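Here the structure comes first, spelled out in structure tokens, and everything after it is commentary.
A single protein chain has been removed from this complex, and every other one stays in its place.
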Amino acid sequence: MIIDDATLSLLYLVILMAFLGVELIGHVPSVLHTPLMSGANAIHGVVIIGSIIVMGIADDTVSTILGFVAVVLGTLNVVGGFVVTNRMLEMFRRKE
Amino acid sequence: MIIDDATLSLLYLVILMAFLGVELIGHVPSVLHTPLMSGANAIHGVVIIGSIIVMGIADDTVSTILGFVAVVLGTLNVVGGFVVTNRMLEMFRRKE
Amino acid sequence: MKLGVLKETASRERRVAAVPAVVAKLVSAGHTVHIESGAGLHAGYTDEMYQAQGAVLGSRQAVIDSAECMLHVAVPSTEEIDSLRRGTSIISYIYPKRHPQLLEQMASIGADVFAMDALPRTTRAQTMDVLSSQNNLAGYKAVVLGAAELGRIFPLMMTAAGTVPPAKVLIYGAGVAGLQAIATARRLGAQVEVTDVRPETKEQVESLGAKFITVEGLDAVNVQGGYVAAVGSDVLDRQRTAVEKSLLQADLVISTALVTGGKAPVLITADQVSRMKRGAVIIDMAAEAGGNCELTRADDRIDANGVLVLGPTDLASSAAQNASELYAKNVLAFLSHIATADGITYDLSDEITSATLVVHNGQVRI
Amino acid sequence: MKLGVLKETASRERRVAAVPAVVAKLVSAGHTVHIESGAGLHAGYTDEMYQAQGAVLGSRQAVIDSAECMLHVAVPSTEEIDSLRRGTSIISYIYPKRHPQLLEQMASIGADVFAMDALPRTTRAQTMDVLSSQNNLAGYKAVVLGAAELGRIFPLMMTAAGTVPPAKVLIYGAGVAGLQAIATARRLGAQVEVTDVRPETKEQVESLGAKFITVEGLDAVNVQGGYVAAVGSDVLDRQRTAVEKSLLQADLVISTALVTGGKAPVLITADQVSRMKRGAVIIDMAAEAGGNCELTRADDRIDANGVLVLGPTDLASSAAQNASELYAKNVLAFLSHIATADGITYDLSDEITSATLVVHNGQVRI
Amino acid sequence: MDGILPLLYLLASVTFVLGIKLLGSPKSARLGNLIAAAGMSVAIIGTMFLYKHNGKPLHNLEWIIAALIVGGVAGWIMAMRVKMTSMPQMVSFFNGMGGGCAALISILEYTSATQSAMPVSIGHALAMMAGLIIGGVSLSGSIIAYLKLEDRLSDIRFGGQQFVNNGLLVLTVMVGVLLVTGSLSGLPMLYLLAALAVLFGVLFVLPIGGADMPVVISLLNSFTGVAAACGGFLYDNMVMLIGGILVGSAGTILTVVMCNSMNRSLLNVLIGNFGSSAGGGGSSTGGSYREVTAADAAVMMAYANRVVIVPGYGLAVAQAQHVCHQLEHELETKGVSVLYAIHPVAGRMPGHMNVLLAEADVAYDKLIEMEEINADFPTTDVVLVVGANDVVNPAAKTDPTSPIYGMPILDAELARQVVIMKRSMKAGYAGIDNELFYRPNAAMLFGDAKASLSSLVNEVKSL
Partner (left out) sequence: MDGILPLLYLLASVTFVLGIKLLGSPKSARLGNLIAAAGMSVAIIGTMFLYKHNGKPLHNLEWIIAALIVGGVAGWIMAMRVKMTSMPQMVSFFNGMGGGCAALISILEYTSATQSAMPVSIGHALAMMAGLIIGGVSLSGSIIAYLKLEDRLSDIRFGGQQFVNNGLLVLTVMVGVLLVTGSLSGLPMLYLLAALAVLFGVLFVLPIGGADMPVVISLLNSFTGVAAACGGFLYDNMVMLIGGILVGSAGTILTVVMCNSMNRSLLNVLIGNFGSSAGGGGSSTGGSYREVTAADAAVMMAYANRVVIVPGYGLAVAQAQHVCHQLEHELETKGVSVLYAIHPVAGRMPGHMNVLLAEADVAYDKLIEMEEINADFPTTDVVLVVGANDVVNPAAKTDPTSPIYGMPILDAELARQVVIMKRSMKAGYAGIDNELFYRPNAAMLFGDAKASLSSLVNEVKSL
């Protein structure tokens, strides 16, 4: 079995993140499940970074157009995700 | 500022481990402080791996002797650490 | 309708059939309320209080002369019935099964008689249920009376002079009165055991923190309209045996067991009493129906070789103020159901009217 | 030592100075215990029970003839003292300050008299403290008696016939009796308010879940050996004002306020009573010391225009069985302190002996 | 990769972890969301201006900014406009967009890789294909989930559906593997793979019932996380890796937790559910009721202004009066006003509730009579029914044939939310079913009242 260093690092990261995930999510009250899911959803919008890079280095029209679409989709994910999460969490604002 | 990839990985690891550490240690009852410390103590005995390697590649006498000492010290740390921890934890064995 | 409230004449009766708050409601519903002067005094209600709510105060005769319908508490006496005008309606405790002659007499003067105690125990009749409201108070008072009579205190107390163990209270019957007795005795710190022949009472008893004495081999008991049917003598024998140990250790015994119609079941024999602890007290709430203890005599105190047997029939009445208030509210709810401002609507198809109307059109209806 | 126990002769006194369990201990400590036949009957103890524990049963005269030291509960009557042999010691309730002539009489027959009620309220004397043990029971019984007399029930009850509000109980004095009265009334579900002149009682009262009525500008009160000194009339005036609102709303009032020596402070005036709620009940536990209420007459019932004023002096005695047991254990502890099997050791340097020995060598010591 | 950008990425990664952590508690959830959003902004802006490709900064910046504005404005508007009740489908939609983005990146990378004719390492190829497949599934699956929740699409099931799905999955993976190994290649094949993935996403979600959608969305969410991580691997980009893996792992665990709190296994939700009926628990009488966990009920109550507790006979049976008092206390500590609504015939004897609650030292002035409190129910946030049944049964007002018709009842049904604690759906004293339990604003919390109340107390405390 052959494992290169990068993969190994990745493996470590994945496993540690999994532990961290378990510890972090462990005892979340179920009312928070949806906001949490929504927040996580916004976070994976980080994929937008990839699309920005792709677009930033694209030089043919097709790539630029596809990249444009990708950035739009990613932004939708990020912005929509965070805003929706924030709205969901309105209910946890303490009333005076 | 110049950061090489390995260092960056290390930084990520350190930071993630720190998070993990906080999450893991967060609400430990204080009676467990000493056993926990002792268990952690045994774990950092992993440094023995280094001494084994050193000794395994040493070819002069001084290195071999120092390596021998290092391995002995490391083993003391590991074995003593785990055994002491185990003894401390005897009190948590449920009585019938 | 012109309603009349007389001063109760039965001995020890301190209640009154209407309290000022209820008078106000009756008046605003269009009735006129005539009250005998001093009728509420024993319950803590002065004439002035009634007047302030719109009642018409008057002499006994004046009330009798004006009223179309008498609101009453205790079963009316022969004299009282004789003194009434022909055709007057009566709403009162009647216990029709125990007083057939009284019914005849009332029929003979053409009275329409509603027996509050004959109400069906249905959900919608709950607000009119005088048995519940009065037995509830009686259950509380029985325990308080017992605690006052007993030469011991109820709660466990560990003091510098030594430990006083908690009193042991045994309760027969977990109906309304029995349950409230359990609650009250437990509040005061006694150890409470309970026996009843209805199996569902076990959970209820335990929900009040008392111990239920299970009688083996007891099948479901027949309950009709909320009244419990008598059980066979074999069951009673078995029950006596199951309970005896607790009885002989009891400091206070409160018996509330009743069955439909007739006489109360005998649950405590004279022999058992003779073997009870010296200083123990029995409060027999079934005294009016013959008593659950063989030795009970209604409204009397019997010292059976150091065991005191009381048969008070005025327990609810001894909480006259609350009892009158609740009775009056029951009657108010009853009246709103069976009558309008113009008079009683004799709707015999109505379950409540039909069950309570024991004399109608000169006819005894049971 | 030869100890004697007579049947109590005071009216309403149901207690007895020794119970079988204590007799057993006295006997094993080397004493002989002579008991008048039937002495314990009212408290639930038969002659057989005493005999079984080694007591010597006999006629009254036989006991008087044998005993060197009489164990007694109620303050002895003149006749009782007359009937005693010269030189007999007496251990009993005495209330020396209230009965100077009695002391003279006892001194004249050469009796050595120990007043159990004069015990210093120190920690080590707690096991002998009859005031604590008896007042504790009395406090409980006062509430039970009040609950029985009151035409209302204590607890809040929300029922189909309406809501019964909780009874309001007002307690004067948070000493031993008062605290137990608070606890008992609270258990039964009443709303309890309390007044006392010792500021430290506030916390104690609140620890029992009752409300303390604070009287403004009250300095620390003088307490000597556990007995509270009288406060000035200005304080009493201020207190009456502070409490009045609660008093006029109260259903049951229990007063327990006592001060050293003399007469109990008057805390409830006749005028106040006349403005109280109709149907309210006052139980004045200070009746023997003149009463906290102006209208109180010891051992009597007074109906003051619908307000019932009771001055029972036999409250502890009404829990005769427990009261006798605790009293007897107090006396046992006291005897072990002041005497050996051979007799009393008159160690006047001892705080307890010195404080309780009110007549010695033909001399009144207070 | 040197310079300040890696540190910005590190910062962003930390905000993501922190954000997820803070999102786990109601007190800090909003903050968590904001922190993660801030980190994301840093990462995006940093990338735009600091990223160097072969030493050169990114070009097309104006188009990138245009795309950001288009997506940002659209996302903002959609997120602000959506109704509270439609939140889950909105999340699903946004998730799909993320999946689509990830899939596009793979396609673009593959395109440029084939053009540059540089050899692609197996690892890169793997990441590319995985990103494409997972992103594609997530895209189409999320859109389907969105449509279903919007009720624009109903469950579609056909015989052998599971067989078809599994076959399609195998085929997709096979094509992917062949593309990785290079046995297949070329853009058309890549588009085929994308089409297969999208198709699978559609078929995968189509048969799953509406009630299980949240679980599916959560799962697709963690898929997108993995797809994003693949992108991170492609560009050796740590923040994408961390963000993606974090969401992948946390999302998976969240999915499992959600299943657990429904007492189902994930497999059961995804596969076992084929052909089973939709909706929450069903009842013999046909109506359907909702269940709620103690944690949920605790949050509802802790964030309410007013809670009214309706005690009944069950409170007495469970002897739960002391815990009930404790709950009242915990809620009041949190600033919630708590009252008890006492029905005159609750329990089995007059004053039964009074006896119980007095024993637990509940203040008398917190016990409110029926007539008085009935007016307050419409402005009450949460009613907690503890072992009561008949006394809150609306049949007493509406159904003349009911044995309890005419009995005045506590109008608990008028409150915003009603939580009912009992052990089962069984009837009470009167022996009749209770319509209240099936109301949309009602939810059941099953179990012995004492046990349920004490978990409630714990949950409230932990908030």
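The first chain written gets the first letter, and so on, giving A, B, C, D and E; residue counts start at 1 in each chain.
In the analysis below, a contact is a pair of C-beta atoms (placed from the backbone, for glycine too) under 8 Å apart; a residue touches a chain by one contact, two chains touch by 3 or more.
If you're wondering where the values come from, they're calculated on a predicted model, not measured in any experiment.
K.L.:
Using the document's definition of touch, tell me which of D:Gln126, D:Thr269 or D:Ser354 contacts the absent chain.
P.N.:
Answer from the full complex: D:Gln126 touches the omitted chain.
K.L.:
Taking the full complex into account, find the residue in D:Ala183, D:Ala257 or D:Val331 that is in contact with the omitted chain.
P.N.:
D:Ala183
K.L.:
Going by the touch rule given at the top, which residues of subunit B touch the chain that is not shown?
P.N.:
4, 6-7, 10, 13-14, 17-18, 20-22, 24-25, 27-58, 62-64, 66-89, 91-95
K.L.:
Taking the full complex into account, what residues of subunit D touch the chain not shown?
P.N.:
Touch set of subunit D with respect to the missing chain: 122-124, 126-127, 132-133, 136, 176, 179-180, 183, 187, 203-204, 206-209.
K.L.:
Over the whole complex, note the residues of subunit E touching the chain we left out.
P.N.:
Listed in rising order, the touching residues are 319, 322-323, 325-326, 359-361, 458, 461.
Methods note: only the chains that are shown with their structure count from here on.
K.L.:
What chains, if any, are shared contacts of subunit C and subunit E?
P.N.:
Expected: D.
K.L.:
What's the distance between the Cα centroids of subunit B and subunit C, rounded to whole Å?
P.N.:
79
K.L.:
Report the inter-chain centroid distance for subunit A and subunit B in whole angstrom, where each centroid is the mean of the CA atoms.
P.N.:
Each chain reduced to its C-alpha mean, subunit A and subunit B end up 34 Å apart.
K.L.:
Give me the residue numbers in subunit E that touch at least two other chains, ranges are fine.
P.N.:
Residues 17, 21, 242, 344-345, 350-351, 355, 358 of subunit E touch two or more partner chains.
K.L.:
Quick check: what residues of subunit C touch more than one other chain, meaning two or more?
P.N.:
Subunit C, residues with two or more chain partners: 126-127, 132-133, 136, 187.
K.L.:
Spell out all pairs of chains that touch, sorted by label.
P.N.:
A-B, A-E, B-E, C-D, C-E, D-E
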